[in-house]
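Comments concern the structure below.
Complex shown without one protein chain; remaining protein chains in place.
Letters A and B name the chains as they come in the text, with residue numbers starting at 1 for each one.
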Amino acid sequence: MIVIAKELVKQLLKKPFTNLFPAKYAPKSIKQFLRDAKEGKVKLNPPVVVPPNFRGKIEYDEKKCIRCKLCTRVCPAKALEYVEKENIIKYHLFRCAFCGQCVDVCPTGALKLTKEFLLAGYKKD
Amino acid sequence: MIEIVYKIGMVPVIAVLGIVLGLLYNGIDRKLAARMQSRVGPPIIQPFIDIKKLLMKESIVPRHAIKWLFNLMPVLALSASLLTLLYIPFCGIGPAFEGYGDLVLVLYLLVLPPLAITLGAFASGSHYATIGAQREMVTMISYELPLAIAIVSVAWLLSMANPSLPVFSLSVISNNPIWNFTTPLSFLGLLIIFIALLLVIPGELGKTPFDVAEAETEIAEGVFAEYSGRNLALFYLANAVRTIAIASLIIAIFLPWNLSTFFNFSYLSLLFDALFFLIKLFVIIFISSVFIRVIVPRLRITQVVSTYWFYTTLIALLGMLLIWIGCCLKG
Partner (left out) sequence: MKKIADTGNEQNSFTFCVGPVHPALKEPLQFTFKIEGERVKKVDFMLSHVHRGIEWMGTRRNPIQIIYLAERICGICNISHPFAFCRAVESVAGIEVPPRAEYIRTINAELERIHSHLLWAGIAAHELGFDSVLHYILKARERVLDIIEYITGNRITKGIMMIGGVRRDISKKQYRKIIEAMEYYKKQVKKISDILLKDHVVKARTINTGILSKADAIKLCAVGPTARASGVKRDVRQDEPYAAYKYLDVEAITPATIGKETRGDVYDRTLVRLAEIRQSVNIIVECLKSMPEGKIAYEDKIPKLLAELKSVEGEGIGRHEAPRGEVLHYIKLIGNETLFSWKVRAPTYANLLSWVPMLLGAQIADIPIIAASTDPCLSCTNRAVITKHGKHVVIDHEALHELSVKKTLALRKVKHD
């Protein structure tokens, strides 16, 4: 009882541990808040910095791709799909498990891991 | 005639003040608890937002509930809590209904809201609420004993010092700070009783570790399990007002000093007294509600009973004994 009381009083005097991303309190209207943030009226608290080698959203470079289809074979979530008609590898972000295996197998470096992890959006693609 | 008008006029003022202060202190309570746990916590006005939301929502009455009882009890709880406030010195001024009721009446009024909660829970017909109501009754029975001992010993001390006074009258108690009548031994006894009363508050308010009646992880908010919308909002308000009422009662008995008795601020004295009262209120609520709540886990119902009937009662009895010995030695 005494140990926890001591720790709690110590914490009372310190700043909260919570990461205040993107704002301290929920705004009244989230859409308005995002619009204001875009115009620079309000400042967003930055998210936590991710370490190097973070596995985030995958970037696909169509020009480098040789269509070997290795990535579609190793992808555990079937997030990469070869579309015959357009001769293109299609990346389904909402299925992706961010394992980074496709990046490992890609012989030309057409696929790359980025640090982007804020992936919520209004549309599915 | 003017007196009656004044009394009636005070009713809405005290009611509004009690509700606003209750919610404000609830917000501060939540914020402080959050900061102690290294969280940001809700904004201080969050309870107002909660109440506003709850008032807008539909009150759902379960199919098996006794409808009139289920809907009546929140109203009863809130009105009883507000009524308590009218008999207690509040914000540096004397009780609004001075002379029409004393400490014993206040004690009875304080029992009413838990009773209303219990009845409402039984009327809701839910298993969780039934278990919660049983637990609430047991908790109520257990904390009443140390509470009664503490109050009686305070009155006893006063009557021994000054037999002619109506010792249960709250304005008398608050105008004659009891610490003035103590010898060293009875001072110690009074201090012990003060501590016992601080332990009773979390039980009265249903805060951890004595929140067995609404234990969230066990019986899903127990007594409030079936309440929603306006009814739940009324219960929240009742609880907030009761917090203020109980803390004010403790202040009236143990910390009755006003700044204006020591310094003379002329016409500003009322304001300073009110501010000083708010600080005292904060201290009492912080110690008895926030601090105790964050440092202990919830007890079992059997442990609640043994804590109150055995340990707290023992503490209170010890205080009573010390007061008696102290007064006898003096006499």
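In this text, a residue touches a chain if its C-beta (ideal position, glycine included) is under 8 Å from a C-beta of that chain, and two chains touch if they have at least 3 such contacts.
Computed from a predicted structure; not experimentally measured.
From the set B:Met10, B:Val296 or B:Ile325, the residue in touch with the chain omitted from the display is B:Val296, counting the whole complex. When the omitted chain is restored, the residue from A:Glu7, A:Asp36 or A:Glu81 that touches it is A:Glu7.
Summary of contacts with the chain left out: across B:Ile195, B:Ala220 or B:Leu278, the touching residue is B:Ala220. The missing chain lies against chain A, touching residues 1, 3-4, 7-8, 11, 17, 50-51, 53-55, 70, 73-77, 97-101, 104-105, 113.
Listed here are the chain B residues that touch the chain not shown: 36-39, 127, 131, 208-209, 211-212, 215-220, 294-303.
Rule of thumb we're sticking to: only the chains that are shown with their structure count from here on.
Inter-chain centre distance (chain A to chain B, centres taken as mean C-alpha positions): 49 Å. Residues 1, 4-5, 8-9, 11-12, 14, 16-18, 20, 24-25 of chain A touch chain B in their complex.
Chain B meets chain A in the complex at residues 32, 34-43, 291, 294-296.
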